[in-house]
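Only a single protein chain was left out; the remaining protein chains are all shown in position.
In order of appearance the chains are A and B, and numbering begins at 1 in each one.
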Amino acid sequence: MTKKTANNIVAVAFLLFFIAVAILSTGFGPRARLVPLPVAIGSAVLISFQLYLQNTKNTKINLAIDAGELLFGAKESKDSSGKKKEKKENLLKKELVSIGIVVSFLALILVIGIEPAILVFVVGYFRFINKAKWWKSFVFGIGTLLFIHLLFVQFLNVHFYKGILEYIL
Amino acid sequence: MLKRKSLVLILVVLLTISLITACGQKTEAPAPKEEVKSEPVKAKDITLIVPNSPGKGMDTYARMIAPYIEKHYPGAKIIVKNIVGAGGVVGTNQLWHSKPDGLTFAFTSFPSVLLADLSEAEGVQFKATEFTYLGRAATEPRVFAVGGKSEFNTIEDLAKAGRPIKFPSQGMDEDFFAAAVMAKALGFQLNQITGYEGNADTALAVIKGEGDGHITALSDALPMIKAGDKKPILMFSPERVKDFPDVPTALEITSGEAQDFMKVLTNMIVAHRCFFGPPGMDPEVTTEFRAAITKALADPELLEKAAKANSEIVPMDGDKLQATVDEIAASAQKIIGPMKQALADIK
Partner (left out) sequence: MLTASWHGLLALFDPTSILFMSIGVLFGVVIGILPGLGGIAAMALILPFSLSLEPVAALAMLLGAHVATIFGSSITSILFNIPGASKSIALCFDGYPMTQRGEGARALGAAAMASLIGGLIGAIFLTLTLPIMKAIMMALGPPEYFIMALWGLSVIAIFSSGSLLKGLTAAGFGLLLSFVGMDPVSGTARFTFGSLFLLDGFDFAVVVIGLFAVSEMIKLYITGGSIVKAQTTSEMGSVWIGVRDVFIHWKLVVRSSLLGLFIGALPGVGASIGGIAAYGMAAQTSKNKETFGTGNVEGVIAPEATNAANEGGGLVPTLGFGIPGGESMAILLSAFIVMGITPGRDMLENHMDIVFSIVWIIVVANVITTIGGLLLAKHLVKVTTLPSSVLIPVLLPICLVGAYAIKGRIKDVIVVVVFGIIGYIMDKYKYSRADMAIGMVLGLMLERYMHISIKLYGNLFFLTRPVTLILFLVVLGTIFYPFIRGYIANKRNADESGVQ
């Protein structure tokens, strides 16, 4: 997937979102749609224009409309350096793994409840991703869990979600 | 790498220790409560649903009273659970669907439960008047007040105004509906201006003269009334308020159908902050529960605590509360018309 394709996918996703919101808004009463409808239509127009720009001219020109430049003169674009120059496929794979880790932690929380999920996640992360020793992984896992438990449960009186098992049983 | 890891380790340990000491300080206060508990006859965990956010008025009341219900209800262990969402509808729905075994009950504002039901608010699955009512903890008069510099001095002036009365409102809350019903009963035109951020925002709008008047709890309005920034012109309470003998109540100034409207509003405010359980609770359990709540609300220790926290306890027995609710149930349908109209007007 080239950078251009990825850029287009993101822009089209925004466009679809705005169109969907605009369509939903037409179903509301006049006062309820007074603000959302124009905002959605306006945003859809803007992102369509962006799509047009990034596909008709070369990639450098879509940076031409620069608010920083308009308002304050030239502005350096925020650099995302420090990233190692990896092959694109490698990056995509890493992105998917990273998002996968977060999503599986979420799934874990939903299924077995917050506190057990934290223990499993932290221990698992140290053992299998950091390749730390078992005892060390458990020290971190229990430490994090203890910290969160004391802070939120003992101190702030939060009742933690116990997982779907609570509802099934 | 290793050094850094040991640094984290030390950090975690330090944080934990500091927390333990901090917790030690905090937990000292509530500890003595445990001692008061009498011998458990039949140990049971009872869930008290509070459909309001933690730390807010309703939650403070519930958590203040819960230990005293435990004390007077042998074997009970009460767990307070805040189930927030959709203006209390989520928590109240959960109570509606829970088993009527006396192991789940709720505490919240009766008017908001009733009006959510009558206005057919989004997601409502319950019938407000069919719950089992267990006891009232507190109530206070609500007042309709106009700005200090307002052209209006009495409630009669509103009907003579010859223009719609501007009523700043924060949304579809009980005061919004009460205003609509009041306008219908007293025959004045009403212009509800919805969208204000909160009670502070509407109060300021009234003081500034941007809006004509609003309905609020008497205690909230008191400092402004004392300073002359607001004028009270109508009370929603069964009798005249001692401190304001000249301000009429909604019941006095109406008759016939209009009075029926006002009766629903007044009764609704009478029931105010109350405990209730799922519909069809076992009569024996209900009697036991009501007795425990009545005893708890009369506990001198609680009363002292409540006075200190300025959270006044104005109890009403479960039987009496149930009768009040039944009375509301008989006539509540009447106010649905003006309520629906109010909702249609702001669309």
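By our rule, a residue touches a chain if its C-beta (ideal position, glycine included) is under 8 Å from a C-beta of that chain, and two chains touch if they have at least 3 such contacts.
Small disclaimer: the values here were computed from a predicted structure and weren't measured.
From the options B:Leu103, B:Leu222 or B:Val314, the residue with contact to the unseen chain in the full assembly is B:Leu222.
The hidden chain makes contact, of the residues B:Ala309, B:Ala323 or B:Ile336, with B:Ala309.
Touching residues on chain B toward the chain that is not drawn are 1, 4-5, 7-8, 11-12, 22, 25-26, 29, 53-56, 60, 82-87, 89-90, 93, 122-123, 166, 168, 170-172, 191, 193-201, 203-205, 207-208, 210, 219, 222-224, 226-229, 308-310, 343, 346-347. Residues touching the missing chain, restricted to chain A, are 6-7, 10, 14, 17-18, 21, 24-25, 28-29, 31-32, 34-36, 39-40, 42-43, 46-47, 49-50, 53, 62-63, 65-68, 70-78, 81-84, 91, 94-95, 97-99, 101-103, 105-106, 109-110, 114, 118, 121-122, 125-126, 129-130, 140, 144, 148, 151-152, 156, 158-161 (touch as defined at the top).
Note that only the chains that are shown with their structure count from here on.
Looking at the complex, you find that chain B touches chain A at residues 5, 8-9, 12-13, 15-16, 19-20, 22-23, 26-27, 54, 81, 346-347.
Residues 29-32, 136, 139-140, 143-144, 146-147, 150-151, 154-155, 157, 159 of chain A touch chain B in their complex.
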